[in-house]
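With one protein chain removed, the remaining protein chains of the complex are shown where they sit.
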Amino acid sequence: MKISQKRIVTAYVFLAIPLVFYIVVRFYPMIYAFWLSFTNWRLISPKKDFVGFDNFVKLFKDKVFMTSLWNTIKYVAYGIPLVIVLSLFLAATLNKVRHLQWFYRLLYVMPYITPLVAVSWVWRWIYQRPPAGVLNNILMAFGLDAQPFLTSMDQSLPAIVVTTVWVNLGYCIIIYLAGLQTIPQEYLEAAKIDGATSRQSFFKITLPLLNPITVFLVVTQSITFLRIFTQVYNMTDQGSGGPLNATKPLVLYIYQKAFRSFDMGLASSATVILFMLIMGITLIQLLVLNKRVQY
Amino acid sequence: MNRIDRKTSVFAYIFLTIFAIVMVFPFVWMFSSSFKTSEEVYEMSLIPDEPTIANYEYIFNYSMFPRWFLNSMIVAVVTTISVLFFDSLIGYTLAKYTFPGKNIIFILILSTLMIPTEMLVIPWYIMVRQLRWMETYWSIMFPGMISAFGVFLMKQFMSTIPDDLIDAARIDGVSEFGIFIRIVIPLVKPALATLAIFNFVGNWNAFLWPLIVAQTPKMYTLPVGVSYFSSENLTRWELIMTGAAVSTIPLIIFFIIFQKQIVKGIAMSGLKG
Partner (left out) sequence: MKRALLLLLVVSVIFAGFAGAVKITYWQYYYETKVKLVDQLIEEFEKQNPGIEVEHVTFPYENFNEKVAVSVPAGVGPDVLTLFYGWIPLYVTSGYLVPLPEAEFSPEYLNSEFFPFVSKGIQFDGIPYALPTAVRSLALFWNKDLFAEAGLDPEVPPTTFAEMVEFAKKLTKYDDKGNIIQEGLTMQPSGQGHQWIREVLVRQLGGTPYSADNRTVLYHMTAPETIKVYTDLITKDKVGYPGFLNDDVTAFRSLKAAMTIDGSFRLGTFRPLENLNWGVTELPSMNGVKSNFASFWAHAITTNATGDKLDASIKFLKFITSEYAQTLWLEQVGELPANPNVAAAYYDHPEFGPFLKGLEYAHATFFVDESGQRQVLMDAVDKVWIQGMDPIKAFEEAAAEDQAIIDEFWSRVE
């Protein structure tokens, strides 16, 4: 046996248990959901009839579905740039300080480790209209007008994006920090000796070396934002994704169809669309971002 | 330290502190709410007028809180150990071996993140019933034994390890698995610590699956138990906040212990440049 063949065998041996796990625990349910998307299964009913593409036709005729599809894209478009840039900036700043670094890290990660239900409740109160809303009280103290936030068609989705960024920021900072720690100091010192400013060395050395981490964060955060659910459910009236569906993401639509209307067929076909959306975005990101590392 | 450095560092501290206040404020609020009465919990004050520990007494005396706490601990610890081992092994294999189907396997593993848990629970539950796993810790844990996020994270970190190091070990006659355990693992300790923290948090706070699979109160995890404080006629927010505060404390301790590993770093590591 050649060495390369031996390596291939080793690789498959290492992957054997995980692959069995994935096939049973993840792929099988996934394929099951794909199959259900072509049926009219009503969850608590024993009947499952094959209906072809009926569910998909129904979906694209449903205004609420189209709104939630569009909202889902908005969550990613607003959230990802914000969370990536902010966390990179904070991690780089944090990496510079010598004292109390661990303490700041702990404070930043606090929102992430707090149960999301509790976080959502607190933010719901922060966004209240007067007299209760903390944010509005601050605005009014500066002589500004009170804002409707969660009861507005335009502001409610960005408000939830801000909460989500606030939750995920600590996670991204920690991962960026772990990446920054693995950059050899010699590289940066060599650049300094060559007369590079700290800004130059950040963009020319640090950022390219961090690329695998950035790829990881962009891809996984995009998936997280595309699957946004808990905070919307807990921050809107009756978990409706309101007002008037202005904040409803796809997963909430799927949830309502499956567990409120028991329309598992329709929920499954919406899941297939969500899957294709996430897969498309992920593949594009992997292609574009991984290319950039080949400088 | 020269003057410019000192100046930047002062600015850095001011900036970091302002952000830290914003980040921590809602948490402080949650904590202070846990010391409020059910009437006062809707007052927007940060400091309770009449602080009370009645909520803490309630959750410890009138519910199976200690048991739920223990259940959550078991679930989070076991899944995290499993995830650390398997995810780094998969990540390493995907980063450092060349074999047919490699990219497809990676994309397939990633693709499992693209289906909401809500759509997976029904087949999982049927599986639990058919395999007679009802009312076991295993039934709560099994979906979390390997995490695709973790595989991706480890793959990214492993890819930064120089191939020369691995080849050198091979020449020295170290076995393939030995290389993984003795050479590679120590190099990615910061990533492992990061993964440990976030995987622990994720499993500790998981709600939907434990809710569905746990039939009796003795198998509840913390978030499931706490959700019982919210009912049709009223949601006991002061109790939910107390539960959230108590459940966050072990995570803070866990974080403080593991975060040292993140920064210790590796002096010898070189990134592909």
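Chains here go by letter, A and B, matching the order in which they are written, and residues are numbered from 1 within each.
Here is the rule we use: a residue touches a chain if its C-beta (ideal position, glycine included) is under 8 Å from a C-beta of that chain, and two chains touch if they have at least 3 such contacts.
Keep in mind that what you see is a predicted model, and the values were worked out from it rather than measured.
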item: Contact partner of the left-out chain, one of B:Arg6, B:Arg129 or B:Lys218; value: B:Arg129
item: Sole contact to the chain not displayed, among A:Leu19, A:Ile73, A:Val97 or A:Ala132; value: A:Ala132
item: Option touching the unshown chain, where B:Val121, B:Ile146 or B:Ala191 are the choices; value: B:Val121
item: Touch residues of subunit B, complete complex, unshown partner; value: 39, 42-43, 121-122, 125-126, 128-129, 208, 211-212, 215-216, 224, 227-228, 230-234
item: Absent chain, residues of subunit A that touch it; value: 40, 42-47, 124-125, 128-132, 140, 145-146, 148, 150-153, 237-238, 240, 242-244, 256, 258-262
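We take it that only the chains that are shown with their structure count from here on.
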item: Centroid spacing, where centroids are CA-atom means, of subunit A and subunit B in whole angstrom; value: 15
item: Subunit B-touching residues of subunit A, taken from the complex the two chains share; value: 4, 7-8, 10-12, 14-15, 17-19, 21-22, 24-30, 32-33, 90, 93-94, 96-98, 101-102, 104-119, 121-123, 125-126, 132, 134, 166, 169-171, 174-175, 177-179, 181-184, 187, 208-209, 212-213, 215-216, 219-220, 223, 226-227, 229, 251, 254-255, 258-259, 264, 267-268, 271, 274-275, 278-279, 282-283
item: Residue ranges of subunit B in contact with subunit A within the complex; value: 8-9, 12-13, 15-16, 19-20, 22-24, 26-27, 29-30, 42, 44, 86, 89-90, 92-93, 97-100, 102, 105, 107-116, 118-120, 122-124, 127, 142-143, 145-146, 148-149, 152-153, 156-157, 159-160, 176-177, 180, 190-191, 193-194, 197-198, 201, 205, 207, 223, 226-227, 237, 240-241, 244, 247-248, 251-252, 255-256, 259-260, 262-267, 269-271, 273
